[in-house]
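Complex shown without one protein chain; remaining protein chains in place.
Letters A, B and C name the chains as they come in the text, with residue numbers starting at 1 for each one.
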């Protein structure tokens, strides 16, 4: 009887905690959306920003954010995947491996401004890439690699060793086993990791301020030739992202509607991440189905 | 024809009793010579010298930790990463425990099925076909044919023929294990190693599996580790008894179960073990 | 298998062809060259807007304007990594900079005023009072004629140009007490606006009705008062070059200093033009009237 009451209370408390967490989170998202959505319009989403007049939009910043995210993911995902595979599937469990893991994890807890400054001194100045999407993508890669590697390694960990044995016993090499058996089975979990890190990359500002820069020169959206400076695809142009834009107008913005733009941008950012999550989830399911059946 | 190698003084039971299996129809396919397996510094298996005859089922029995699974997994070098295997493993006259042996090619000839069914997260069809594709068999009709034969041999065809593109993860334990067998035989191995394949299955599935193995015997040399002594008695021609990292007795199954020569074996098969 | 190979080959060929085509048809857009200006985030909007106008007038040029802070701007121009370093300070005032090789181009004058939260009940102070407030000698607004509210100091980050100017001319060279530090004007204004008892300092352009600008010694923080140095807390905004500028850099700086920009953008962004000033001031704070027309 006593333990039953206790059980009920405890379960109730757990319900409460879970409910509270959801409430906090919803309140947070709700706050961002309610304060920002009134500002969001097609015009806001498509027009370029204005330096000091009201009525600026975030079109270019929005595009930059996505472009940079895609580039950064294209660079960092294969590297992180390879490294995670080596660490989990090949590396012997000895002190060298442990040292490498520790080093990678330390990197992931460095404040991103440090990564940004490193990127600035190395990519922007030393390699003469200038303030450019490419520098930004590299900096984001640096920032992203530890997290992504770790999460992919965790994903590999969730797949039963029996699956590996099964592949090896068929005369497959470990590499074939990993790429043909383990990875497809790990896709949903890897995808979650990728979404999470993509979200972080999308919202990252400090690492980009010194690398991709904080100005968004006008783009000509009719010109898709990546060699032209005004082309959206040119990786060598400076590109302020949405998160950097929010940071910038919050700190030095002197346009009269700075506050509205900042909350509007935040709302757009959150919606973008939301859509991103949903899309990735959907794709993940589809992909998993396709990979696990004929 | 049996060449007994008892080490015993007259009047007492021998300490070991190992016979030579095989005959003209059933020549030796696989044998181990002076095999020692170490996990780190610890020797998990010593004096594991056995010979295996073609198209026969050999059962490896013994208590947990007696080294029988270690022995089995060493046979196709599945233990390479975690253990040091010394000695020779002769497969049709070739020592496959040499560093320059291509283990992948070797494992295609010496396949393995594990304790717990481990179907891949793929469709039933792909579970079987994908390893073949990787080996260059891509023609659809050829694949279809191999998938069907393998599934038939594993006695699974009739149950799954209409849902080949369903996920293999949805199969029941017994079906999944038979799929794993089908998968293993699809690459046309010569020897099939089974590591307690029925221990996770219910009695009905177990007996179906045993029937399957008895049929498979015509095509393959089968070595099976089992905890279940009735199972060993039902399906195998030869039985090896492992104890504390050594093979103590190896003889025909009927001898082992009716007239064991070594005291420990006798205790074990009669249930007085420990 | 072979079919797949073939397809892959085809795809690769198409990609390469597209790449070559794109490269061939690129517009040679940077014939006029491109330069990069880095530094003060406060100055960034002005240089950026000027840069946009300049490139619109001079097709084929590209002015890349970035923030990063005065320290970054000056260290990069010293390294020669960029063409222009934007700074809120005289290079000589910034620790770690060898000002010698750097050439100063003053493009704007910025007035800085103390701001307080409207609830403090303060509209004017004397320099002495302000100093006392910022050095921590008084800790409640009632001690300087305001309401009974504890004083909340908000500083700009160490090394910030606004802070340096404020400490030099606003509180007579004293060092402000260690307190909250924020690294941007927007943040400072927002905090002062929302925190009762708060006091800080921002450029004129950041003053809104939501905060109270404070008169000092009876002088109101207005542009007119800055022009003749009655309001003493002001500074220049500088564009630094390494050595005398040449080419596009020279043209662009001249453009920013020309009446086209000085009379429009500079004014719109809340700055004063150095050419309007009736006085000049050097790195040591020495003030000289211009042309002797003014008292």
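Some points to look at:
Quick note on the criterion: a contact is a pair of C-beta atoms (placed from the backbone, for glycine too) under 8 Å apart; a residue touches a chain by one contact, two chains touch by 3 or more.
Basically, contacts and distances are computed from a predicted model.
Its record in UniProt calls the unshown chain "Phosphate transport system permease protein", which is the match among "Cytochrome c biogenesis heme-transporting ATPase CcmA", "Multicomponent K+:H+ antiporter subunit E", "Acyl-CoA dehydrogenase" or "Phosphate transport system permease protein". Shown chains touched by the hidden one, complex as a whole: A, B, C. Contact with the omitted chain, checked across A:40, A:104 or A:216, is made by A:104. From the set A:46, A:173 or A:230, the residue in touch with the chain omitted from the display is A:173, counting the whole complex. If you put the hidden chain back, the residue from B:36, B:92, B:166 or B:227 that touches it is B:92. Interface with the hidden chain, as seen from subunit A, comprises residues 3-4, 6-7, 10-11, 13-15, 17-18, 20-22, 24-26, 28-29, 31-32, 78-83, 85-87, 89-91, 98, 100, 102-107, 109-115, 117-118, 121-122, 142, 145-146, 149, 154, 171-176, 178-179, 192, 195-196, 198-200, 202-206, 243, 246-247, 250, 262, 266, 269-270, 273-274, 276-277, 281. Subunit B meets the missing chain through residues 91-94, 96, 100-106, 134-136. The chain not shown here touches subunit C at positions 41, 67-72, 74-75, 78-79, 94-97, 150, 152, 157-160, 175, 178-183, 187, 190-191, 194-198.
Here is the rule we use: only the chains that are shown with their structure count from here on.
A centroid comparison over C-alpha atoms places B as the chain most distant from subunit A. Subunit C has its Cα centroid 78 Å from the Cα centroid of subunit B. Chain centres here are Cα means. That of subunit A falls 32 Å from that of subunit C. A separation of 48 Å divides the Cα centre of subunit A from that of subunit B. Contact of a single residue of subunit A with at least two other chains is seen at no position.
Per the touch definition, subunit A reaches subunit C in the complex via residues 51-52, 120, 124-125, 130-131, 209-210, 213-215, 217-218, 225-230, 238, 248-254, 258.
By the touch criterion given at the top, residues 22-23, 25-27, 29-30, 34, 36, 38, 41-42, 44-45, 48-49, 52, 62, 64-68, 72, 76, 79, 81, 183-187, 205-206, 268-270 of subunit C touch subunit A in their complex. Subunit A makes touch with subunit B in their complex at residues 160, 162-163, 165-173, 176, 180-181, 184-185, 291-294.
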